[in-house]
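A single structure is presented below for examination.
All protein chains but one are shown in place.
A, B and C label the chains in the order they appear, each numbered from 1.
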Amino acid sequence: METLPLFIAIPLAVAFLFPVFEKLSLRRALLDGLAVLATAALLAGSLGLLAQPDRVYWIGGWAPPVTGINLVSDGLSRLMLVVVQAISFFSIVFSLRYMDRYSSRGFYYGLFFLLLAGMNGVVLTGDLFNLFVFIEIAAIASYALVAFGCESEELEASFKYLVLGSVSSAFILLGVGMLYNLTGTLNMAEVAAKAPALSGLPIMAMVGACFLFGFGLKAAMVPFHAWLPDAHPSAPAPISAMLSGVLIKAGGVYVLFRLFFSVFGMDLLYARVFMALGAVSMLIGVLLAVGQWDFKRLLAYHSISQMGYVLLSVGVGGEVLARGGPTPVAALAVFAGLFHLVNHAAFKSLLFLCSGSMEYVTGTRQLAEMGGLSRPMPLTGLACRVAALSISGIPPFNGFWSKLLIIIAIVQAGHYALAALTVLVSFLTLLSFIKVQRYALEGPLPELLRSVREAGLAMSLPLLALAALCLLGGLLLPLYAGALFTPAQEAMLSGLNYARAILGG
Amino acid sequence: MTAILIGLFALLIFMIVACLIAIETRDLLSAVVCVGAAGFGLALADLLLSAPDLALTQMVVEFICVVVLIRVVVTRQDHTHETPKDTFALAAVVLCLGLFLAACGFTFAALRPFGAPLFAGPEPTMAGQYVAHGLPDTGAVNYVTSILLDFRGYDTLGEATVIFVSIIGAYAVLRSVGRIGHASHK
Amino acid sequence: MPTLDHLPYLFAMLLFVIGLYAIVAKKNLVKLILGLIVIEYAVNLFLLLLGYRGGGVAPILTRRDAPAEFLARTVDPLPQALILTAIVIGLGTLALVTALALRLYDRYGTFDITEIKKLKG
Partner (left out) sequence: MQATSESGGGLSPIVKTVARWMAGFILVFGLSVVLYGHLTPGGGFAGGVVLSAAFILVVLSHGRREVLQILSERAPTIYDGLAALAFLLLAVLGYAAGGFFLNFLPKGQPFQLWSGGIIPLCNLAIGVKVGACLFGVFAALAVFRHLHQRSA
């Protein structure tokens, strides 16, 4: 029995059920149980998929020559699938308690599962238009979730996010239309098979620009980042963890990698654009983050900066590949980028969940109003420290290893200035997290917060689990790299072989 | 072909003028009506370009959109002063958009000319296969429907989901009480 | 440079640019929504133009048609299916954005985005 469609069918079925459940006024425990069970099953399924070989599933039985829509499980999509399921599982467990602060639990779960279904659809699909449809599902669910608290700032952030997101979607659809006109197909593999004949035409630059703008906006790369620092902090904390932890990756960076590596084929121009976007995002993001006093807003700016690392590293890999440089260097750069992507998902979600835990008990997100929280909240304090050490790149946590690999790869590729920039940005990241430690966790406990306690096991457990992942993710890398990263890295490096593998030519 | 081109350009110019009026007029109600008119023009263009399914859908969707938007606008007073921002910024915006349009004009020469898509040529295309297999394999004589609900039924599931997301989202946003307990004071 | 063959595409893009202009330059929430609608029209029109075949007939078989001859004359049905999907997605976005705009109006008593920023203070 083929399991790939279940990654979309299960979250959709669960999401469709929630309005019915609300009508029936079922007990809260039942809703919670269903949500946890569904995400846990999906997580187990995605881990099980890791052991299986690459495969393609043609929906409705329409395989070439009558090309229907296909689901593709290759190294890269399996990697993203695991990350999405893992973060969504932890976020749901965290929500059980945290969402007490909000009304309408049924709507919340409904939107959450639609967001999840949208991301799974994006990650698995092998069809350009289908990609657009599922990106819209994820995006519209995230617009609504950003405004879920119904406070004025949240509504405004959501409006801004929605307008910019819709414009980016329009550009994506334009790009899809042009590609369809040129190739007569929407299937990514078939487009990839025809792409070499089209390369060099000016229209391909237009198509590339449309996709770069569309997905760059969804990934919040720097010239297009204006919405993220408003939108991500406005959402409830588990949703911020989902948006920063996985949505900007699954709906932005992943698609950029898929399109530019597997469909268009990496060339020097695209690689340089990737590198430039990555470097600029990395620097501007961290510079804007240092001055922030709102904890979640600070984290949101760091998301821009950390995704810059990923794009820069992968861009360097693509550049080495395109100019015919040594393959091991390209492989290392791509590997480091993917490793950092996964690490960022772990520590950034952890940081957002920590901020949620602190907000839950203190009622504020302002660093200046907090202080000394590590004493009344030892577990949250510990998790928050681990995450801060990870994101600043302190050994032995996972962030250190991925940043080290990125810097080694950039040096080997001969870009010394970029390597120096990466080191500088790491240093600035460290500075801004020293500030977080200093004001939130250390120092005297303010009068108002004398009575705060840890918010309960349901909120602490996901924090501790993610903190353990941050520690072990780096130390145990040799054990799981072969199962998780190597196939993904190979899928990206093999470039246009993607088409051959799917079409069986 | 010439008659269709003339009709098409007339409709396009009508749509562009209607949209420009909609964007520049001060009265929101007339702006909504103008966009509705442009949508009506689009429905006519659909009919002209042999897409009756689209014409029907566009027309009914247009009706709903305009009713909803008018309902929103009509009872609410608006005091927006569209004072021109800063002439320099506005000029920069217009320049950027003009450059984008020029880039389109330059690069579109490589697209298939209007009226002669790949589908009409001898090359095998996705749509060509759908049309060849549409009647024998799905039994539907409306090819758009057979594509929507059979060959690409999965897309349609996604689309039905989008509508579901948007209504759940709209209901979530319209809740009168969002937060319980102490709201986060910023 | 484009000839008459590509001119319809450029008209669709002109419409697209008009919508973008509304989104970038206007300050009224309703105008922003109208800009989004115009952009959606433009993209739909662009896709439709891409699929048109000169002298084509609608992709619906009638009892009078001979199937083989019909297949050689029909316009490309695939873009039409895509546009139907895109129309519905646009409708969904419109519903959500209207709800947001209404809610913002209830909070601030205005559709003016600069006023909203000011009130937030």
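What we mean here is this: contacts are C-beta pairs under 8 Å (C-beta built on N, C-alpha and C of every residue); 3 or more make two chains touch, one makes a residue touch a chain.
As the structure is a computational prediction, the values presented were derived from the model and not from experiment.
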{"item": "Contact set of the excluded chain (shown chains only)", "value": "A, B, C"}
{"item": "Residue among B:T57, B:T107 or B:T125 that touches the chain left out of view", "value": "B:T57"}
{"item": "Option touching the unshown chain, where B:V74, B:L99 or B:A116 are the choices", "value": "B:V74"}
{"item": "Footprint left on chain C by the chain that the document does not show", "value": "58, 60-61, 63, 84, 87-88, 91, 95, 98-99, 102"}
{"item": "Hidden partner interface residues of chain B, rising order", "value": "52-53, 55-57, 60-61, 63-64, 67-68, 70-72, 74-75, 135, 137-142, 144-146, 148-150, 153-154, 156-157, 160-161, 163-164, 166-168, 170-171, 174-178, 180"}
{"item": "Contact set of chain A toward the excluded chain (per top definition)", "value": "2, 5, 9, 12-13, 16-23, 25-26, 28, 31, 57-61, 103-106"}
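One rule holds for everything that comes next: only the chains that are shown with their structure count from here on.
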{"item": "Comparison of A-C and B-C by number of C-beta pairs in contact, larger one", "value": "B-C"}
{"item": "Length of the line joining the C-alpha centres of chain A and chain C, rounded to whole Å", "value": "29"}
{"item": "Centre distance in Å when chain B and chain C are each reduced to the mean of their C-alpha atoms", "value": "2"}
{"item": "Chain B: positions in contact with at least two other chains", "value": "104, 106, 108-109, 111-112, 117, 119, 126-127, 130, 152, 155, 158-159, 162, 165-166, 169-170, 173"}
{"item": "Sites on chain C at which at least two other chains make contact", "value": "20, 50, 78-79, 85, 89, 92-93, 96, 100-101, 103"}
{"item": "Of chain B, residues touching chain A in the complex", "value": "103-104, 106-112, 117-119, 123-130, 133, 137, 150-155, 157-159, 161-162, 164-166, 168-173, 175-186"}
{"item": "Sites on chain A touched by chain C in the complex", "value": "129, 133, 136, 140, 143-144, 147, 150, 152-153, 155-156, 158-159, 162-163, 166-167, 170, 173-174, 177-178, 180-181, 186"}
{"item": "Of chain C, residues touching chain A in the complex", "value": "16, 20, 23, 29, 32, 36, 39-40, 42-43, 46-47, 50, 78-79, 82, 85-86, 89, 92-93, 96-97, 100-101, 103-104, 107-108, 116-117, 120"}
